[in-house]
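A quick write-up on the structure given underneath.
The complex appears here minus one protein chain, its other protein chains still in place.
And then chain A:
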Amino acid sequence: MSVLRPLDKLPSLNTATILLVGTEDALLQQLADSMLKEDCASELKVHLAKSLPLPSSVNRPRIDLIVFVVNLHSKYSLQNTEESLRHVDASFFLGKVEGFRATMAQRLVRMLQICAGHVPGVSALNLLSLLRSSEGPSLEDL
């Protein structure tokens, strides 16, 4: 079973790739659209998937950030997320984000830029260790 591991590919110049995983395609589309509307110095690429694992036949760039979109009204959505999580290395986990779509899109874009290494002074590794320590800032503060 192939597992996505963090930092196992080289980043591409000025491109930040995010993967949104969730059962409800319409929700993923809407979030993708909101994110792409944000002002962003980096070139954004949004991959949408229903579940993991991703089809292996495709040549895809390094994924800087994975977001699992769960519909809390749907058991099906939660089950799908749980099953998909098995394919992601545990060290990948950063936290959860809640809120209105517009603010969420903004936060995700900023996080993505950090993860892609486009923000000077903050690296993806920094972020992992920052969020792991309980005294560190929460995702909302970023």
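Rule of thumb we're sticking to: a residue touches a chain if its C-beta (ideal position, glycine included) is under 8 Å from a C-beta of that chain, and two chains touch if they have at least 3 such contacts; residues count from 1.
Definition applied: contacts and distances are computed from a predicted model.
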item: Undepicted complex member, UniProt protein name, chosen from "Centromere protein N", "Large ribosomal subunit protein eL6", "Protein PLASTID TRANSCRIPTIONALLY ACTIVE 12, chloroplastic isoform X3" or "GPI-anchor transamidase"; value: "Centromere protein N"
item: Of A:A49, A:V97 or A:V122, the one touching the omitted chain in the full complex; value: A:A49
item: Footprint left on chain A by the chain that the document does not show; value: 19, 22-26, 29, 32-33, 36, 43-51, 54-55, 58, 60, 74, 76
